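Every protein chain but one is kept in place in this view of the complex.
Up next is chain A:
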Amino acid sequence: MKYLCLVYSDEEKLHSLPDSPEDSECQAYAESVAGSGRMLAAEALEPVSSATTVRMRGGKVTITDGPFAETKEQLAGFYLLDAGNLDEALEMASGIPAARVGSVEVRPVRQLQV
């Protein structure tokens, strides 16, 4: 089986609590799991203020600022894409078939500061 582990936190506090992890600790953990051969992918994300939401309805793409998944929408899958810039990423995101019925939040990956 493959498992996706989703990390949630209060963005405001993520890096400032006494127990907050340093990027180097996250990197070390990722490397240790990778060393065991069981790591498929892991990335940190930029804050939610960098998010853009894509929906496709009736053949028309709508792009909105922010993470506007409706509360009755649940996480259903993910794509990790490599794109030259946001426009390219949005174009690929709008092609995701589920964008026709749900919404796709596009968020840049953050480079760990190590």
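Convention: a contact is a pair of C-beta atoms (placed from the backbone, for glycine too) under 8 Å apart; a residue touches a chain by one contact, two chains touch by 3 or more; residues count from 1.
Everything that follows uses one rule, which is that contacts and distances are computed from a predicted model.
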UniProt names the one chain left off this complex as which of "Branched-chain amino acid ABC transporter permease", "ATP-binding cassette domain-containing protein", "RNA polymerase sigma factor" or "Alpha-ketoacid dehydrogenase subunit beta"?
"RNA polymerase sigma factor"
Of A:Leu14, A:Ala42, A:Ile63 or A:Met92, which residue touches the hidden chain?
A:Ile63
Identify the residue among A:Glu12, A:Glu70 or A:Asp87 that touches the chain left out of the display.
A:Asp87
Residues of chain A (touch criterion as defined above) contacting the omitted chain
46-47, 49-52, 61, 63-66, 83-87, 89-90, 106, 108
